[in-house]
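If you scroll down you'll find the structure; I have some questions about it.
Apart from one protein chain that is not included, each protein chain of the complex appears where it belongs.
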Amino acid sequence: MSFDFGKNIHLTIFGQSHSKAIGAVIDGLPAGLELDMAAVDAFMARRAPGQKGTTARKESDQPVILSGLVDGKTCGSPLAVMIENSDARPCDYEQFRTVPRPMHADYPASVKYKGYNDISGGGHFSGRLTAPLCFAGAVCIQYLSQKGVKVKACLTEAGGVSGNSIKECIKAAQEDGDSVGGIVGCCITGVPAGVGDSGFDSLESNLSKVLFAIPGVKGVEFGAGFEAAAMKGSQHNDPWCFDQDGSVKTKTNNHGGILGGLSTGMPITFRVAFKPTPSIALPQESIDLASGKSTVLKITGRHDPCIAVRAVPVVEAAAALVLCDYML
Amino acid sequence: MSFDFGKNIHLTIFGQSHSKAIGAVIDGLPAGLELDMAAVDAFMARRAPGQKGTTARKESDQPVILSGLVDGKTCGSPLAVMIENSDARPCDYEQFRTVPRPMHADYPASVKYKGYNDISGGGHFSGRLTAPLCFAGAVCIQYLSQKGVKVKACLTEAGGVSGNSIKECIKAAQEDGDSVGGIVGCCITGVPAGVGDSGFDSLESNLSKVLFAIPGVKGVEFGAGFEAAAMKGSQHNDPWCFDQDGSVKTKTNNHGGILGGLSTGMPITFRVAFKPTPSIALPQESIDLASGKSTVLKITGRHDPCIAVRAVPVVEAAAALVLCDYML
Amino acid sequence: MSFDFGKNIHLTIFGQSHSKAIGAVIDGLPAGLELDMAAVDAFMARRAPGQKGTTARKESDQPVILSGLVDGKTCGSPLAVMIENSDARPCDYEQFRTVPRPMHADYPASVKYKGYNDISGGGHFSGRLTAPLCFAGAVCIQYLSQKGVKVKACLTEAGGVSGNSIKECIKAAQEDGDSVGGIVGCCITGVPAGVGDSGFDSLESNLSKVLFAIPGVKGVEFGAGFEAAAMKGSQHNDPWCFDQDGSVKTKTNNHGGILGGLSTGMPITFRVAFKPTPSIALPQESIDLASGKSTVLKITGRHDPCIAVRAVPVVEAAAALVLCDYML
Partner (left out) sequence: MSFDFGKNIHLTIFGQSHSKAIGAVIDGLPAGLELDMAAVDAFMARRAPGQKGTTARKESDQPVILSGLVDGKTCGSPLAVMIENSDARPCDYEQFRTVPRPMHADYPASVKYKGYNDISGGGHFSGRLTAPLCFAGAVCIQYLSQKGVKVKACLTEAGGVSGNSIKECIKAAQEDGDSVGGIVGCCITGVPAGVGDSGFDSLESNLSKVLFAIPGVKGVEFGAGFEAAAMKGSQHNDPWCFDQDGSVKTKTNNHGGILGGLSTGMPITFRVAFKPTPSIALPQESIDLASGKSTVLKITGRHDPCIAVRAVPVVEAAAALVLCDYML
């Protein structure tokens, strides 16, 4: 039970990297929501492979609506979408059953699923499953937009550098047959105060739950995050104040727009740490489960040198999904 | 809907800081589990106030079992526990309805609950609600212990310092009427490979969901965490190897014992960032919602100078709860 | 995972017949709902034992609010209630571990819980667990009442007779050391059209789910129910018409106020069949699991001759809970 999320909106994702199709079923959307499919396509294109500095795998990523839409508007029945997998090459992956790739799920998945897991392309552990998440996110963004909520993420660091150095750093890693990690920052504006819940359904709880479902995420922090741990209360505490229009604000935003699991009306800010792409061209140590001996693994094919690059819209999608679930 | 967690084990927490009682209902425990109540009490005592360097509030924190236990063993019916609130002083908090405390939930809670929220002692946003979580965690730890799983957390940093400096740093903050943040590291051993799920029910997803329900948590990272974002794949990737007994391991543990949302058999490691205690003795800027003017707030009473100290068993409880839910 | 219900309202019930206490946690109630505790008590008194023609067990059934209520109003935090078990006599029931009572859960419960189930008083299979359900129902009825929704059930048949004969029939059964079954009819008025859902969350799906959780329920039918199966479409179909005030109605109500899982605006009507009380004074055949031989069982103590009598408010509580979950 792994690809279901949400209480008011309910998202179910299906598919493996090389199955006939991947897709999503979204239940709970209000009837009458007009979908701007061009905007959905544009959003999904940001995640799609084949961009500069990303994998060369060609997938149209074209979502096919199976149900839930009548004359371009949601009809109250679940919105189901399918994205066909056209560029599957299952033959490349069989070897990883016996020689698991470092930092991939090959080994634990084979234990959990007793060897029946779909190893091809990473199966349902593949980053490709973020395509239907992006579809759902794009729909949620359109709903949130009507409520004045905006979600904006960007790559703030890669391989330890920021700003203009990011591109160079990624390019250098690629040329070395290596990869780099990165950090995606995200800011959500327009959420009124009082959205969220305390306890296990706090805004942070559900945002982190969905963010950690994105392959490669190793850390999530809100507001001042880990830096807060090194601060004094007198430094960290954000004083309440009135805005010019009389609304309640804080002078600073160390709290990242959330207190007690509830939105405060300030921008919701968080940062997501992505690990370096595990598939690198450099030879790596691994083991041969058949022979019981150590071996050296050489991964061929082209891979994103920095998965955080294409993860930017995925982070936005995750955030939009969670906010939508609270605000519906 | 805020204090429910779990699929196989189902925990419901109730109560406010100054309600008649707080407590928990735990459904899904296997029948016949013998509870070591002395161990439960000892675990809860680690979280209880009145310890050196924590608040002076006296609560017996004595759990009273209401149902689910027959002759010291679980009977298959929900295990319900109540902890009476004996030291409540409701009168101190009314002022915070109009003058919200910085970095507390007073303001967003009053918006969400239209002023009907229980402001006294922080209501159900209070850290006191972690007592029933610790009860549940103590029970889960006993179950996990039978499976060879151990959960161990400790305070690794406070106010930016580590080691012996931690005590001094906290003491200095207390003397200044200030507070400091801190970091709790946690390590779970004995989890076999293949526990967890991909997608929204990944180990990281559910661990972070419960961890962010602990008041004051601002960040969660697994394995190398945010540092991974600055690393190259060739540095970060943990090579697979065979242990002396032939079992599968990794040479390093940057992945923190989880890949693809599943345990790898290596220790599961994560770090949790806590903000500085928001209640400090120093005067703070705030607003008066009645007059519409800014004001200065002086919080009296004694408060933990570093909430991360007492949060150590709470982190263990959260981790045990999540692991128990997967392993039942 | 057995005593949880609801999506918008979330009810958790705990306790066994003879545990220290039984109770409920109700999450999701809107903040600011003023509880009329006298009305709650009056509602629960209808279910309480000790009435004419019911068991003589004396329980005050007095609910103690543990949390969630401030100055008589809900505060947004879960409403937790405890009812102490004061009249427990655990010694009577041990024999049923080896000689299971006919038509009771003694045997399957002992299989499921490996003998660790609380056999005393029926454990958590006891009808006593309907007391916290009635508490929750009483609260929901107060919420629904504000929306103009009324829930009214009554005993329409017992032992195959109706009207004035019911009392005589029950009395005769009691004098014979026997028991009788009964039918409770229920009518919910004031629900506007369009409440409910299609599919697995249809009004009938959730109403029946909760109704079948009441001990002794063997059948649930809506509108014409089983009689509809013997009818022609031309007889059964309810024609749409306009009411005098222009609102949409049907001329007849064979559909019982629900079509496609949604309310139509007509009264929601259903009938619930209760089996005869399984505990009767007459000697009964059973088996001795220790000796492997058949035996004769004599159940002592006093038992309701017709459980349907006290089930009337329980049916109302179940209906109110479900409607409340949809209308919140």
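The first chain written gets the first letter, and so on, giving A, B and C; residue counts start at 1 in each chain.
Note that in this section a residue touches a chain if its C-beta (ideal position, glycine included) is under 8 Å from a C-beta of that chain, and two chains touch if they have at least 3 such contacts.
Quick caveat, the model's predicted, so the values are computed rather than measured.
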Which of these, A:Gly76, A:Gly160, A:Gly177 or A:Pro192, touches the one chain of the complex that we don't see? A:Gly76
Among C:Ile22, C:Ala48, C:Ile83 or C:Val180, contact with the omitted chain is made only by C:Val180
Go through subunit C and note every residue touching the omitted chain. 1-5, 7, 13, 100, 102-105, 107-109, 111-113, 124-125, 129, 157-160, 173, 178-183, 192-202, 204-206, 208-210, 212-213, 215, 217-226, 228-242, 246, 248, 250-251, 254-256, 259-265, 271, 273-280, 282, 284-287, 289, 292, 294, 308
Kindly note down the residues of subunit A that lie in touch with the hidden chain. 1-4, 7-8, 10, 12-16, 19-23, 25, 27-28, 31-32, 64-68, 70, 73-80, 82, 109, 112-118, 120, 123-124
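As a working rule, only the chains that are shown with their structure count from here on.
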Quick one: which chain's Cα centre is the longest way from subunit C's? A
Check the residue numbers that subunit B and subunit C use where they touch, and answer same if over half are used by both copies, otherwise different. same
Counting in whole Å, what is the centre-to-centre distance of subunit A and subunit B, each centre being its mean C-alpha position? 25
For subunit A and subunit C, what's the span in angstrom between their mean Cα positions? 45
Rounded to the nearest whole Å, what is the centre-to-centre distance of subunit B and subunit C, using the mean of the C-alpha atoms as each centre? 38
Could you pull out the residues of subunit B that touch at least 2 other chains? 1-4, 7, 13, 109, 112-113, 124
